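Note sheet for the following structure.
All protein chains but one are shown in place.
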Amino acid sequence: MTGIVRRLRRRPPKYSAAGLVWRGMRGEHWPRIWRDTELRRSYDAVVVGGGVHGLATAYYLARNHGITDVAVLDKAYLGSGASGRNTAIVRANYLTPEGVAFYDRSLQLYNSMALDLNINVMMSERGHLTLAHNDSSLRTMNWRAEVNKLQGVNSSVIGPDEIKKIAPALDTSDHPRYPILGALYHPPGGIVRHDAVVWGYARAADHMGVEMHQKTEVLDILCEGGDGPDGKGPGGKVVGVRTNRGDISTPVVVNCTAGWAGLISAMAGVRLPITTHPLQAAVTEPVKVFLPTVVVSGSLHVYISQTDRGELVFGAAVDAVATYSIRGSLEFTEELAGHVLELMPGISRMRLLRQWSGLCDMTPDYSPVMGFTPVDGFLVDVGWGTYGFKAAPVSGEQMAEAVATGRTPELIAPFALSRFDTGELVGEKGAAAVGH
Amino acid sequence: MTMSRLGAQPAEVIDRAATLSFRWNGKRFRGFEGDTIASALAAAGEHVFSRSMKYHRPRGILTADYWDPNLMVQVGDDPNVRAGHRLLEAGMDVRPQNVWPSLHRDIKAANSLVGRFLTAGFYYKTFMRPAWLWPTYERVLATFAPGGKIDLDTPHRYHDKRYLHPDVVVAGAGPAGIEAALAAAGAGARVLLVEHEDKVGGHLRYSSSDSAQAALAELRAALEASDVEVLTDSTVTGRYEDNWLGIVQRNHPIAVERLIKARAKVLVAAPGLIERPYVFSGNDRPGVVTSGAARRLINLWGVKPGERAVVFTANSEGDAAAADLDRVGVEVAAVIDGREGKRVSSAQGSSRALEAVAAGGNRIEADLLVVAAGWTAPTSLLNMAGDRPVYDAAAARFFPSDPPGNVLATGGLAGDGSLDELRAHGSATGRLAAQRAAAVAHRLQARTARARPVDGDEPSWAPDERTPLGRDPHPELYRSDTHGMVDLSEDVGSKDLVAAAREGYDSVELAKRYTTATMGPSQGKLETVNTVAAIAEARGETIAQVGTTVWRPPYAPLTLGALAGRVFEPVRVSSIHPWHEANGVSTILAGQWIRPDHYGDPAAEVRNVRTNVGLIDVTPLGKLDLRGPDIPKLLNLLYTNKWSKLPVGKVRYGMMCAEDGVVLDDGVTGRLGEDHYLMTTTSSGAGGVWEWVENWLQTERPDWKVHVTPVTTAYVSINVAGPKARELVGRVTEGVDLSPESFPYMEVRLATVAGVAGCFMWRIGFTGELSFEIHAPSGHGLHVWEALMDAGQDLGVGPFGLEGQRIMRLEKGHFIVGQDTDGLTLGPSTGLGPLIKLDKDDFAGKPELAWAADRPLPMIVAIQPDDPNMVPDEASQIVRGDTNEILGRITSSRMSPTLGRSICLGQVEPELAAGGTKLTVLLTSGERIGATVMDHHAHFDPAGERLRG
Partner (left out) sequence: MLLVPCPHCGPRNSSDLRYGGESHPRPDPATATPQQWRGYLYLRDNPADWLRENWYCRSGCRRWFTVERNTATNEFRNPPMPGDKRGGKA
């Protein structure tokens, strides 16, 4: 596809300490982070979903491929879905070679993001500990460490003494039920300020001419030539999008939604191997910083980090029951607290401040569905389960390449929708089930 | 602000006869029983309680209750204690938080000077270059984290939970809530009344009027005479699906905090209203208080909040505060009436000599500025029930919209009125709640199978015929003509919000995320509406257009200890466990089971089994008792191999695959009688396989006659293995001829062992030795084990653990599901392709296994390192030569005591699966070694002569 390279906007002022002082002295406001523009009737490409994946896709379309006639549509506000609800952990210590290569690229992009996007996303490379409480999880940790090392990713299995040195809050004593036998230690892992990633991509994409449209809900995807009703389905092609603000004609629609991936894909007549489950998280009141790393326990379904604001952020496994309701549950907080105190009994007096949930699109093999579909011009970047945030930069980069070249980039080839026709699933299930 | 203790007040809750001594900021103080920490300190003249998060501005009392953002203190090892709420106790060690080096001299207060550069979100715009300095910046930013300190040695004290099934739960014991509880109980409902404060009464408590006190006394007496259960100092923290409620009780006599879980048939939300601060320059200075704070200090605790006050009032509560101040001798220098369009514009000066400036420039000296600017409706519980409250500009607050029928609002949340009107509304709400609860109760009972059907039809759903409360007009007072603090916990000002909105963060959610307004400990209770108002102002929209953020649970924070309670995740042991412990066992955790790993020297245990005889406790082995005529059909469906012709007394091995062809479980099943089988599963698969079996029987083949009973823990399982096993078992067994001719390999018998009748015994084993596996009734397990041990002394009998068994199974090349297989291992990859009978009509996973038969698959193979002394760690990768290309991995490895060399199982790519293939194994040390694929899985006795003996 050939994009019209639109005239670049005048470069807005850069973010810097000097800029802060200058504007502070003069009492001047900063310009809008992205423009508020009219929704036009036609675009070269439409990205559905204004989260980190959609915005990254739009950004790389513009930056790497000069395709700037792009609209990003979100039914609420940018970052309102999983992008702003996740626990902001990044890591590359996956189990399969394809997973490791993919997430390692993502981590590289996160590391250079502040300078690339000129916004401080507060990448905190604080290290990531995945605890093993039994023999078999220790074996899986070793497996991951070995695959990681072969791919040049810094991971190793460490014992309780070293764990205690890194995170003294953890109870490494001889516990009957969940002893800490070891951990996969991944120093490059850490946390990122998730909202800043949303705003950074949106701002940078805006600078290059991409349009962000909030409160713009996709009601239908207009197709022709397909096997199904209204020209949808396999064999068809995309011709446009119907929104609550009118129809748009476009030859390319990229579905970058989470939680609603199945519903959006159904609008093009594409069925997905996805069920939607809430993923809950919670945060405590702040206390002085005592936990320097990210701690994850797969057996206990919990992951913990402490923000620079002093709050402990907790996450867990997805809820078992498929639902689009994100009201959250009491039992989640009960189980969470129980498991957190198994790991760190000394924090029983900390108070839970807020719980929330987001929607996760779960696939059978705990790996995403990326790239082309049987409907021409309809691409998906979905099925991100509980690991979408950490993959956002590389996903955007690769999806943009797919759109621009019409070919599936090698890095995302293992994640093609067609693997569910051939039964060649990705083997991340073991590592990613609660692998945050 | 100069505070001191007044003479006795009519409504006071302190006991002046009971003096309590405590420490604050290192010094000794005294207060009275009934004081909160804050009221005791205020009475003692303290006026600075904390420093603000970002600018470290001094902060004093603002609301004097739970939500006061300035009264967060550390009490002993308890961080973030609400000093406006927590009752004083003798000996408390109370310290300020977030100050350095001290409360009164805080170095970070210098941040105030550069405040105009530290606008909200400034950190997103700087600290980017040089990139290597960011970790240092981050550490500095982290020192600004507010809050108390955690002592990691704090024990997880007693926190038990309570479960309730009330008809009606009333959240909030103000006059309307109490009336609702009384009326519901009067109509026959079981009622729980939950009050956030330590006493019931709501706003009546801090009213000095005789009529209010009389009403309070009347309501209290009625409550005491009723069957209503009252919980004080307790909060309904959340309303979840189907009225599942979380309630935290903070004043339980034993528990630090107790979580109560209640399935309420109807929830009545009566939390009252929260007074909203007003935004103006200096609104966060010590000496600026809400009208509620002034009234609470005076009336509840007899504290004189100042000497000379300015009152900014826009409602009757503000007027009442002015009257209270006047009554107790505080000079009311000026009353600025918000209803007349007058505004307070700023508060200036030091905390002890405040200067209030009214709009228009009129400066009034005072040491107290009381503000009554309106109310926030804490609609949290309604939000959690799915309601979207709507803003009423005339009343300047939000009101419920359309909550579900089992959630009713009353009191200030529902509207305004005289005390009588509020009580009448509460009463009507209680009656409605009781009626609806009766309908819900009937429905629940009718839907439950019972011997006798429930009498009568379901009562109709009572319509809501309550007379609605009115709505008092109130001026929309959010911000004065100056800018001030909106979120005092987070140090976010109205200026920050306006700047954020202009920068494009112009929806309330974006502004909240960007500025962190409403993200602090009060979670928006005080600041949400002011936040919305600031954004509305910046956008030129109304509050209704901007809308509000979603209130999320919990309504009030609760400790992790309360949520966790006691963790009920028991471990399991077999009835033989006491013997293991008495005999030097080292245990290993396997799922829920604590199992013997070894008794000191696993290699010696292996040698003893290979030469003499050993016993292993394999009780966790999953066991399902199957009865019925259709069992062969079931087994044919679940296992890949054939079961139609298994005779009585025979045992067969089978592998189960899931519908996607992936190996699910394996084990042996024996036919004990004509219609009676015993199926065994892996230990970890015991629960899952049982549900899998039930799923097939109930949903796909409901017409088949098979009854399944899990008997894993009903039997103790002991494997007796070794060349002398027959000799040993023979010494304690009655009624079975153990000779190889009459009891050959892979057969099962019912036997009496050590005098215990009803034992099943079969000739199988994981070790490759002559083995008898005895399943004895669990209560006699220890006896049977000890009898075997005693009987075999001269045979050299000894115990062996899981490690010994793992070594021996690896010598025999038996794979373990979940260790040598993984989530993608298809049936044929195990090397058991011949056991997959594709000529059967149907079995789980058959289509995938049929298609897989034509595909090259990764294979499980036996591997021996070229260096017999080198044992590659499990998970070592198999690579192509010197490259990093992964071709497989070692899934199991051990040093074999029997063979005196290292042995492995591994998964390899199909082209490497043939016996004799040379492999490169990358050790975890980074070294690469050579290894060879073996012809058979079994490293030892591939023909199986020993076990058949």
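Going by the order they are written in, the chains are A and B; count residues from 1 in each one.
Here, a contact is a pair of C-beta atoms (placed from the backbone, for glycine too) under 8 Å apart; a residue touches a chain by one contact, two chains touch by 3 or more.
What you see is a predicted model; the values in this text were computed from it and never measured.
> For the chain that's been dropped from view, list the shown partners it touches.
Checking the complete complex, the chain left out touches A, B.
> Of the listed residues B:Arg28, B:Arg105 or B:Arg450, which contacts the missing chain in the full complex?
B:Arg450
> Taking the entire complex into account, which one of A:Asn244, A:Ser325 or A:Thr405 touches the absent chain?
That would be A:Ser325, which touches the missing chain.
> Would you mind spotting which of A:Ser16, A:Gln108, A:Ser136 or A:Thr275 touches the chain that isn't drawn?
A:Thr275
> Thinking of the whole complex, not just what is shown, which of B:Lys846, B:Arg894 or B:His939 touches the missing chain?
B:Lys846
> For the chain left off this view, which of B:Glu12, B:Asp660, B:Glu747 or B:Glu773 is in contact with it?
B:Asp660
> What residue numbers in subunit B mark contact with the hidden partner chain?
240-242, 244, 263, 386, 444-450, 659-660, 691, 694-695, 698-700, 702, 841-842, 846-848, 851
> Which residues does subunit A use to touch the chain missing from this display?
On the side of subunit A, residues 260, 262-263, 271-276, 320-325, 329-331, 364, 420-423 touch the unshown chain.
By our rule, only the chains that are shown with their structure count from here on.
> I'd like to verify one number: the distance from the centre of subunit A to the centre of subunit B, where each centre is the average of its C-alpha atoms, in whole angstrom.
Subunit A and subunit B have C-alpha centres separated by 23 Å.
> Using the touch rule from the top, collect the residues of subunit A that touch subunit B in their complex.
Where subunit A meets subunit B, its residues are 15-17, 19-21, 24-25, 27, 29-34, 36, 76-80, 84, 97, 114-115, 118-125, 133-136, 139-140, 142-143, 145-147, 149-151, 168-169, 176-177, 179, 193, 195-196, 199, 214, 284-290, 307-310, 325, 327-330, 333-334, 336-342, 344-356, 364-365, 423, 425, 427, 429-430.
> Once bound in the complex, which stretches of subunit B touch subunit A?
Spelled out, the residues of subunit B in touch with subunit A are 77-80, 116-117, 119, 122-129, 131, 134-135, 138, 141-157, 159, 238, 240-241, 244, 246, 256, 259, 261, 384, 386, 499, 502-505, 507, 509-510, 513-514, 516, 521, 523, 552-554, 557-565, 567, 569, 571, 588-591, 594, 660-661, 818-819, 822-824, 848, 851, 873-877, 879, 884, 886, 889, 922, 924, 926.
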